[in-house]
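Only one protein chain is missing; all other protein chains are in place.
Let's look at chain A:
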């Protein structure tokens, strides 16, 4: 919920923030903008007003610049009047002499004065004025000739500078000066009177006239032309303004403004504006301004009163409205609009943006929601799967418990059932079903355990070669029933050399069993071949060398190439685990239907079966999945190896990493007799590695032994090939025969060769040795399978083999026929030793033992592994070097077979005879050059003594008389039974209750005893407190090593299998409860071994 809230609030917050961000600046900017606009507007208005008022004041100033001439006129009048007597009537002469110069002086000195005149009340007149550029005087003089004053008017031009008349006086009509209003107004006004009058000159130009009366006698008037004012006005810069001017007595001086009219009303002047929408009267006394439209233009009109040269007048100024101010105002408004538009646009964009943001946020929310749901679903699914796995573990567990109960009770029932009854057979079937069910359940349990990650490896020491052989042997009968041969290919024999390894024996066995059973199950004909070899050790050293490089290499590898990296990781793991660890590679090759390429990957997944091949086959499809998990658990990898085109079937290849056990292999020799005896010891120590060069050494180093010839006659191709390859790998000359028909001819060839050799042996004797060594370096045929039915290495060496071993599979032909051929061959041989190994099926005993030559061996199939090695040890090259071990081994098998063969025979003496004779035979074989010849003597000789000996023992009933036996047993009761049993057999008994005591007793015995063994036999309970039997045995074996003795130790176990006991170095094992016959049997066995 919090997360949702957070996710929801985030866009809103962003929205608000953005809105603020977008709206705040515009509002500030607009306000500022508006203010600035207003200030600008105001300033502009102010400026405009200033300009307007400036114009007005300019007009005022200009108007005032026409100074009133009152004072100068008054002063002049005073001056002139003072020069006249009051009573004295002024004559024209006076005028001419007194007034005229003064007037001219004033006229020329006072600026802008364009007219000056004296008007006498009597009618005298004198005036100067400009007519154009010429100064003209006009005067009116009274004529002397008449009483009646009669005036004559004259105009006479005057010199501009001196004032002297310089032209002709011209008579004219004269001016009516005395009758004018201004004259009358000014006559008695000594302060002066101003008005606008017309000029004297011909133009009638208007002028401002100032008149001053001279005490009633006359008037002095001075005039400044209006034009002068208008000129000044026109010189003014009114910024486009127009000016109108009118005097109060309605004399229009300047008429500039159109559509206006001055109207006099109530002794004041009113300006009438003739606007299109009607006339408007403007009072000139108020300083207001009005709008006047002239055409399209708009003007502001303001009226004002002004006194010009003493003449009161009114003017109106129209200044254009459309100026800077209006421009500024309109532009400011435009900018407002533009700004607002921009902001509106921005807001729209913002809104759009925000809405899209909102949509995105919504979308994201949706995605988040989905993701969360998905995650929850995934977690739930994982939980469910985990729970399911655990539940499955629990359930399988419970089911297995119940099944175990069922099994137990079936066993109980079986024990009570009458043998041979239907009831018993049903019970047996039930038991089988229950076992099958248990197996199925176990595989499911394994799967679920692996899934739940609860599978762990248990480490224990075991013999790998034995294990592999055991597994193959297990499946051999299964295959035999179907007609499929299950073959163990030792390859280079490297796993035999390993002897003891440490690892999870059970799981490795499970892997092998699963893969093998699969292979057997899906193979209808042909063979199944298990190959095993030790992985190349240079792999590790290479990794060690490369581990000096930085770890980055691995990292980069990891990224670059997964496969390579995996390999490296495996190597790392292997190195990391232990430097002693070895890689074991297994290959299970069958000739079944095979698996289609596209299905090869899915085969390893759980519950997957390849449909076509699975038809009619039952199974859960869990097998390979479990195998893969287990292989990976052991640090390896499983895969399907590619087969060559045309080859049938599938080849599974996997590797596992196991630890080597240095201690056990370097431990006591005798304890590991079984194991080490299996490893083939060629005559030379350099032969320990069986390579191609080793072959050479066999012959060069042992030139005296002429080598043996082995003839393999077997039906199964693969087994024959494997056997041949292995033997040839050891340097044995092998010829193979695959059909009964070819056997006689093959044997004949050997025979003829032998015979020819014997004839020429003397001749070759001299050069034999050198010839031997040189010829031995020749290449020998690697394969005898190529086309021909058999192949004899005829050209290899000229000297014939000294020993011929025939390995004959009796299933390949009728036994009697084979026997006949062999017998014939034997007869043909002169001195060469010949030995026959008959291979028989355990199920179908085809060999008639009576007809066999006593030197012949009978082996039950399958012929591989330890049996193959045992046969090889029959050869003098190998047998001679380690005759003891070989004899011991072959003895046990011999014994078992002899027992099997003669089980029906009632004659117990024969067993003894047989056994003892073979004892003798094997003990002498090493020294005997021709065992077959000696045989008969031995048999005769040995016939007496053993029987006699046995008879002596059995007569007293105490076969163990005089023997010292140590019994280590922690259970008091069992110890008691054992002691009594052994005592009855006549032996001295020493008891101890645990392994530790046993070891101590043995050690003490070894120290004190100078000759012989402290105890002849030790009966050792396997499971004891303090120290168990295995451990005790190991310690005893180590201790014995110092003295070079070997005390037989017999294990007492409640388990049926005694493998563990044998591995621990015990000689034999007995299943509890102890029985005297079985004990005797075992002791006899041991005796034979040690004596053999």
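Keep in mind that, in the parts below, a contact is a pair of C-beta atoms (placed from the backbone, for glycine too) under 8 Å apart; a residue touches a chain by one contact, two chains touch by 3 or more; residues count from 1.
Definition applied: contacts and distances are computed from a predicted model.
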Matching the hidden chain's UniProt record against "Histidine-containing phosphotransfer protein", "Tax1-binding protein 3", "cysteine desulfurase" or "Actin-related protein 2/3 complex subunit 5" returns "Histidine-containing phosphotransfer protein"
Which residue among A:169, A:248, A:305 or A:977 touches the omitted chain?
A:977
Contact partner of the left-out chain, one of A:397, A:958 or A:1087
A:397
Please pick, from A:216, A:405 or A:814, the residue that touches the omitted chain in the full complex.
A:405
Touching the unshown chain, chain A contributes residues 397-398, 400-402, 404-405, 407-409, 411-412, 415-416, 971-974, 976-977, 980-981, 983-984, 1023, 1054, 1072-1076
